[in-house]
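The block underneath contains the structure these notes are about, expressed in structure tokens.
Every protein chain but one is kept in place in this view of the complex.
First chain written, first letter: the chains are A, B and C, and each begins at residue 1.
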């Protein structure tokens, strides 16, 4: 049952034998009400409910308020708070250290769409095995509220004037870069955030979560596209989503009871159930995804949910045909060629 | 008549009073048969036929074989062969020097889609007033043939092995970054290249030309998506395109004679005529453009022609409400505040 | 208990994001208005809300503006830092605290003053509930005002200024000030010796921060293009340009003669600046360490292609992200040698508000005259804190656009011109701007090898010739550099060399050394690299020269050593970096730790004795230790 979402207070210890505290981080130093905090909380909940062993996760981030948040969850996991916009390259290299580990990266809209655009696009192409969360608030929080590349055209902020550019659409960017799991959510919708986190974590490859996460200090005016108010008014989920852990038959049946339902079977056998579909939306169809994103953009529609998923594609490490032993546990005998090879080599040198 | 395409040998001097030689550059040092050379030639022809004054153009490039080519056309224009992947920022700044000038930038697929992805995406958003040509050959020519980010998945080259990643689609990238003029062409189709160059030059704002330009030395095997052979087999234009200079009535009539025709009126009054439309393709419809690109990608279809155009959006300089005098000709009186202002300022300093 | 007048420090501990800056600035400005030399330093976290933050105010009748390591008056508003704050009060000092904080107070050696901050605002009908915390800060202003004697009229003036005359907020805040003042008057009995009394030492002076000064100076320099990316502590420089451009460049036709672009990152910011500088604009960018590192490749291009740009580096302590809200002088060595290959950079080093302003306009003249990148090293302490200063002065010299050819010039030259041709033998060639309509005006710029006519060339001889011309250009540069500032004391045998924001602390240290050790030291503050002739002479004239700087590795000491090999043995590095602005205390101790008495005999003991002292006083200890090698060999060399 431990994987049952919102199932009241879950049993004190989960199947990994850990309590929720084992998934917590340091107390947050972010502003009260910052969307980023609610996302951190959902990460804690999701990992706890999924019985994840913290030592099997590496946390990553760039620089920003959002990028600080890995300090606020899963203290027992290794973490790397890297450079502004460079989380993708750090994660790509680090995950080769032990390809059995999964990455959870937290970035911001500035960190990803402004300075980080290049690395973001290329980590998508490589299908690195990690959850890539963009805590998207349309501004640079940590430097006090300048426009980021996801700020909507026409947004005006007192110190900044009016933003003249069309926003970068994180999901659209991920999609055309052939990312294999793409979702959008809203920090004001914690249940959905948590279910998407679980599905993303169960995905094999890169899973992008573009989560509108209001900056209450610099960009939370009711008419701002990244505010709580606007989100509440404009969010319309593409579906209700429920994550079902592998072999959780009971729950699966419950869910399959009602109405039009879509199942997505994930790499690890877990199942994502989609209900109340926005006219039959099929997240496995890339063109459909393009259409919905384009439509959402045109109509100021905050379309949340699982936008696209492709469970077929191998993740980066898999394409490298690596030994099963984590590379960072190989020893001299695996790594240093035998003495006789030196003669072979010299012979090749004319 | 001088603007009439392919009208045999054009009159010796054009309306700018210049001969074709005035538009040439140094002899090329690129390989014989390199697609980039044919593009340079079309630039010379297009600029000559459009009666462009070379001094009103600034040439830009990054680093690569493609980026060398500005040396091979329009010697009378200023030029800046910058850094690898950084043409966009150089051009953005340089064009503020004199906002009456137009930029012509030549980049490569590596220069734009690999190292240059970030700057490429952001120059699109800013709608800088320049023609941005990507001479797209799927490899790094100048460093001897490694895969670039536009190399097709599965491409194998003897020294490089097999490319595991999906290619970056330059036009798709430009489109979702809200570029205002997007076209694709093929160095093996010089007429179309030239007409598109003219339309692009007439456009106010950023005009992206993704031109498949085979690297005959490293990536011209018949089965390579960036080879002459593949291009010839798989190219299907979305339309026949003809550029008609402002007030060229005779020609306009001729063109309007036959069949289903679409006109696009450019910022300077010139007109782009599209004929024999691939089922009525409308390049002013962003979603249509997305659809066609997605379809082309799925079906190995080299869809060439004017993919998207939006003539409404102001170019970057226009949004800055600049004085008419080029900024780089302003003098002390314009630039240094009057002596009395210093007291005003000191008064403001408490 | 005898009065201590106009010579003590105040520190206020609050939570960041709680709006206390208005209160602290008000105190600072009011003291300034009383004619008392004063300085304020904000010690804030790299965070937006809720963490402890401190603001220090130093009143100094002698005009010392450097950081002091002792605080006589501590005001504690933040429960989270209450205990630390209490401990930090100097013996015999005074401790003011918000009385809703109920924590043990175990000190008897200081005066303790509780303040009913919350209480007083709650009872004020003019203060809306959601403004209470904000305005609450004004209560301690009022209390303090009464206790140490800050004139209420000056507080009023400070608030008028702060709120640009808007009555509502002014009266609301002034109300809280008065409430605090009145309450203190009736409830508190003065138990400490600290008083403020009016002086006339700030007459005609202004208060400003270095980033604003730099921004305004740049605009007076004719800045036309600014590309930037946000980063602490440089952000407020670019934002100030946005604030002041409209007023200072106002035109009838309402058109703009400038453009400010917020780039997507620092690579783009400097790239845009290089593009604009190349096309003939006065172009600049502003950043801090991490951004400067990202600009490396482009600075190399600008050096080699000879493009004038100005880069403001508001230094914070690194390496890497380091402490984004702490100050430093550790970008010096890197900024003189940015990137691969042989290259040089012009580096300007302002030391006060006036120089931030002056270098703002001079940097463009220098960059365009020399056609090369100019890096200006300010720092967080100068850039973001309020400093009292002489008023800004209108530029004394007309704009120098350097060697530029327009159509008519080319006509006269009959096209006999080459972009990289050294006609004048000073290493500087003539350039043209895009848009020049002369058919011979254009040239092709590149970061690859090129000859005098900007033609591509892979010829080694041509490449070498060009590189040697660039080197010559940097010799020519010397004459355009701001000269160092020299402070002399009759009979000084030793000297100090420093740069930037440490001037006031160094001068305070010199006074201490003279008073307490009888050591007279002259002082040279360098303001530019390459060094100028004045430095050459200065270095000759002393037996011991202490190079004082806020970093670990002694960057300036290194650069001077390279420049003056024949004097290396007299140079001693006093380098220390912990993110705090330099204090006279550590400068003095750092110098004493390496000082060698002229007369050997008994002096040796003395010197070592002093060394011990310094060592006990800890602060600069390690950095000193790290330099003993130099010192020892110093002795050796002297033998």
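Here, a contact is a pair of C-beta atoms (placed from the backbone, for glycine too) under 8 Å apart; a residue touches a chain by one contact, two chains touch by 3 or more.
Just so you know, these numbers come straight off a predicted model, no measurement behind them.
Touching the missing chain, out of C:104, C:165 or C:341, is residue C:341.
Considering the full assembly, A:77 is the residue among A:77, A:112 or A:146 that touches the omitted chain.
Where subunit A meets the omitted chain, the residues involved are 53-56, 58-59, 70-71, 75-83, 86, 88-98, 100-101, 118-119, 122, 320-324, 326-330, 332, 334-337, 339, 341-342, 344-346, 349-350.
Subunit B residues in contact with the hidden partner, per the touch definition given at the top, are 29-32, 63, 65, 83-85, 114-115, 117, 140-144, 146-147, 149, 159, 161, 217.
The set of subunit C residues touching the chain not shown comprises 45-46, 288-290, 292-294, 296-297, 300-301, 303-305, 313, 315, 317-326, 328, 330-331, 333-334, 337-343, 446-449, 458, 460-461, 463-465, 467-468, 471, 551-553, 558, 561-562, 565-566, 568-569, 571, 576-580, 622-623, 626, 630, 633, 636-637.
The rule is short, and it goes like this: only the chains that are shown with their structure count from here on.
Comparing mean CA positions across the assembly, the chain most remote from subunit C is B.
Centre-to-centre, using mean CA coordinates, subunit A is 36 Å away from subunit B. Shared contact sites, meaning residues of subunit A that touch two or more other chains, fall at 114-115, 117, 149. Shared interface positions of subunit C, i.e. residues touching 2 or more other chains, are given as 264-265.
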